[in-house]
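Note that one protein chain is taken out, while the other chains of the complex remain in position.
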Amino acid sequence: MDRRRIVLPLLAVACCFVPLLTSNEYYVHSVLAKVCVYTIVIAGLDLVVGYSGDVSVGHAGLFAAGAYTTAILMWKLHLPFPLAALAGIAMGALFGLLLGVPALRLRGPYLAVATIAFGLIVQTFVNEAVSLTNGSQGIRAIPPLRYGPIDFEGNHFYYLVYPLMVLSLLAVHRLAVSYWGRAFAALKENAVAAECSGISRYRYKLGAFILSAAFAGLGGALFVHIDKYIGPPTFSEQLSILFLIALIFGGVRSIAGNIIGTFLVIVLPDVFNAVADYQLMIFGGLLLFTLYFVPQGIAGVLQAATRWMLRGRAGLRGRALPHREPHREPMPAGAGNGVPAAPGGNGVDAIATRTLAGLDPAGRGAGLLTTHDLTIAFGGLVAVNKLDLEIRAGQVHALIGPNGSGKSTTVNLLSGIYRPTGGSIRFAGRELERASPHLISRLGVARTFQNVALFGEMTVLENVLVGLHHTFKGGLLPVLLGTRQARREEREARRRAEALLAFVGLGDLGAERARSLPYGKQRLLEIARALAQDPAVILLDEPAAGLTSGEIAAVDTLIDALRARGIGILLIEHHMDLVMAVSDEVTVLDFGQRIAQGKPEEVQRDERVISAYLGTTVHQGAAAADA
Amino acid sequence: MLEVEGLVVNYGLVRALRGVSLRVGDGQAVCVIGSNGAGKTTLLRTISGFLAPVAGSITLNGSSIVGLRPHQIARLRVAHVPEGRHVFPDQSVHDNLLLGAFSRRRSRAEIDDDCESVFELFPRLKDRRGQLAGTLSGGEQQMLAIGRALMLKPAMMMLDEPSMGLAPLLIEEVFRRLLELKRRGITMLLVEQLAYRALEVADYAFVIEHGRIELHGPAAELQRDPRVRAAYLGNAAPPPAAAG
Partner (left out) sequence: MADLIQLILSGVALGMIYALLAFGYSITFSTSRTINFAQGEFLMLGALTGLTVDVRLHLGYVMAVAAAAGIGAVLGVVLERVAIRPALRTGSTVAWVLATVALGIVARNAAERIWGTDDSPFPAPLSSEPMRLGPIRVLPQEVLIIGIAGLIMIAVEIFRRRSIWGKAVTAVAADNEAAALAGINVPVTITASFVISSAIAAVSGVLVAPLTLAGPTMGTLLSTKAYAVAIVGGLQSGIGVIVGGLLIGLCEQFTARYISTGYKDTPGFILLILILLIKPAGIFGKRSIKKV
């Protein structure tokens, strides 16, 4: 790993001097410089396709926006290149915003459709607005890039675009290993769980798209100087598809992949001149082949090959190629025997109890989350019927009932996954019926899931870090620039995550892959992730399901610890022993309605409750048992 | 009719069934009871062909049905009323029933007759034959789901928690119908959380816990067995005569 940190930057700097090796203008300028420019676009596209998981078939349009803005400003207003280029980037980003805002709200192929249409509109506009763009003639009068002694013409253009390419790849890399990368990975694995952990799918996807549009704008601005001419035919749907092919073929989420893919897509048509007529077919076939058989792309294949060749060589990791992955730092030793630490740990107080404005902070028993007449109907099915519930600070409120009585639906309503068809939900003075899950998490209501919804491919620590997203106040720019603030926030978050893991008893398991944990520990991890969100209320959805009695005891202890810290808990459970032992108050649901409420012992003896669980022949059954 | 031997099934990362064996004889009503998460639904879904077992065998009238697709198993006249009913919400009650008979190549007249006998069993559905299934109440949807399964003219019917989400009165009605079906000779495999209801309808019972059959025997015997109460009631009600 350390070796990589030295070799790669050296290699990057070395490549800067490639033009000195040859004076072949064609090769250096037409090929290498073009590769650099296109790679910038493709690195940005990787953000959308590789990380965010969307498809944009219109990046040629964004590319065109940057190119034409720059060209027009340089040609008509004689603006210097840096300014014109900045305008090109801004134009790209602007269109990214205009496209992304409507198209990313819903899940589905909407972005693909919107970007295809956009690409078309841009081509139309460029052809029609002759006074601005010179129409189908294109723009030829591009001033040279000369600033006194500095000359970026011909082969020297490489010296401008190469560093920019490196910076772009570095920026995407920084993003990928930061909390942004984690957010995307989480959204991909389990979008619902990610949203309930405080990650706004919309915001992250929009951010990625706008950034990629800015990159495309930059690429366009630079592209203007490759041939010193731009014209409408270049910026066709075909170019958008070419970008996609380069990305997929090279390998998504990989620096080497971005470069290799771009290189192949630019060089191959020239090499295989004979089959130029079949170019599209070959590319189409390659795309299909890659999608199904080599999804990691060429970079992935090379990586596997390198790993295979280096296997058995002691001390060498198989990762020879730059690959964007979050840092895996060695974990400090900590409490990991499965028993949660006693409350009141030293150092960082991982469970920061939220003080809610307008609420008495010391008030144990203060009502935090209340519902009134909460109702949801799916067509003719009333799943939850006029439910009144109150969760108080420092108290455990259990919600029990037979299968299908509406318990999980209630939790989904409270966490914002479903919109109620009637009634209200109040928390900290706000009405939550229309609130999105990530907003509810940010406000202070966290939850766990009945079927553990972890991000299996991420490490244990990363799962908790996802819950800590609300602590990253910096935003996109500090991450891209690698500022001190960004690094500090990441360090702080890791410290808190480690403390949280220690608190739930998973202290030295941080580096493990989440899916490799035994079931009981997975549940504890989910609780740690919920705690990371700084909640005032936690909704636990069947935390004891599938656990051994030892593991249930650990959950029991944990619930006590949370209660001691003033957190209000809603507990959905079937394990009656746990419910009786730990709850302050119990509500019994049947058929979506509350049929009993009170102290555990009272509810346990309630006739209606017994009947709801067993069916009305309970008396006969009990009588027979006694016989 | 149905024989399951040593079934091992994984559900995601969890081993949901760890070697389950059971038998359903011709004309028998067999129930599988157990608490939530014990593996009951996984069992039915595996028999139906949605899940593939890691080990074990499932034979229907002597031939193995492991590896068959769900629609193929349905065409072998094994009807499955899934947990949560799953009626086709935007289609009418009548259409839902017609779709139940989709795989049967019979004359329109015969299918209409079958529809009528379903309506006889569930008069409420007859009143609502043109209504969209999604607008029916939970109990009506359950009846429709059973009716749809009956349209398959099944040799064996599997029901997954028919009581789920229903009011006690409706549960009463549904189980009365199940008794009627049993009287008509339909082989049944009933999975239920309401142990005593299930034990009243069934001839034979299996108790499943943590993916294993813990107990089995004639239903009448298990009704009296204190272990059954303890096994999955948890302690929702304190044992009447037990100390402490």
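As written, the chain order gives the labels A and B, with residue 1 at the start of each chain.
Rule of thumb we're sticking to: a contact is a pair of C-beta atoms (placed from the backbone, for glycine too) under 8 Å apart; a residue touches a chain by one contact, two chains touch by 3 or more.
In this text, all values refer to a predicted model and were calculated from it rather than measured experimentally.
Within the set A:P102, A:P233, A:P518 or A:G550, the residue that contacts the chain not displayed is A:P102. Among A:G416, A:P543 or A:P600, the one in contact with the hidden chain is A:G416.
Of the candidate positions A:G198, A:G261 or A:P437, contact with the hidden chain is made by A:P437.
Checked against the hidden chain, the listed residues A:V55, A:L86, A:L170 or A:A366 yield one contact partner: A:V55. Screening A:A114, A:I259 or A:L368 against the full complex identifies A:A114 as the residue touching the chain left out.
Touch with the chain omitted from the figure is made, among B:G100, B:G165 or B:G211, by B:G100. Residues 49, 53-55, 57, 98-99, 101-103, 105-106, 108-110, 112-114, 116-118, 120-121, 124-125, 127-128, 191-192, 195, 201, 237-238, 241, 244, 248, 277-281, 283-285, 287-288, 291-292, 295, 376, 378, 416-419, 421, 436-437 of chain A touch the missing chain (whole complex, contact as defined above). Although one chain is not displayed, chain B still touches it through residues 48, 50, 69-71, 74-75, 79-80, 82, 86-91, 95, 98-100, 102-104, 148-149, 152.
Quick note on the criterion: only the chains that are shown with their structure count from here on.
Averaged C-alpha coordinates put the centre of chain A at 41 Å from the centre of chain B. Every residue of chain B that touches chain A in the complex is listed here, in rising order: 12-14, 35-37, 84, 89, 132, 134-138, 140-141, 161, 163-168, 171-172, 193-197, 199-200, 223-226, 229, 233-238, 240-241. Across the complex, chain A meets chain B through its residues 378-383, 402-406, 451, 456, 515, 519, 542, 545-546, 574-577, 580, 590-592, 604-605, 609-618, 620-622, 624-627.
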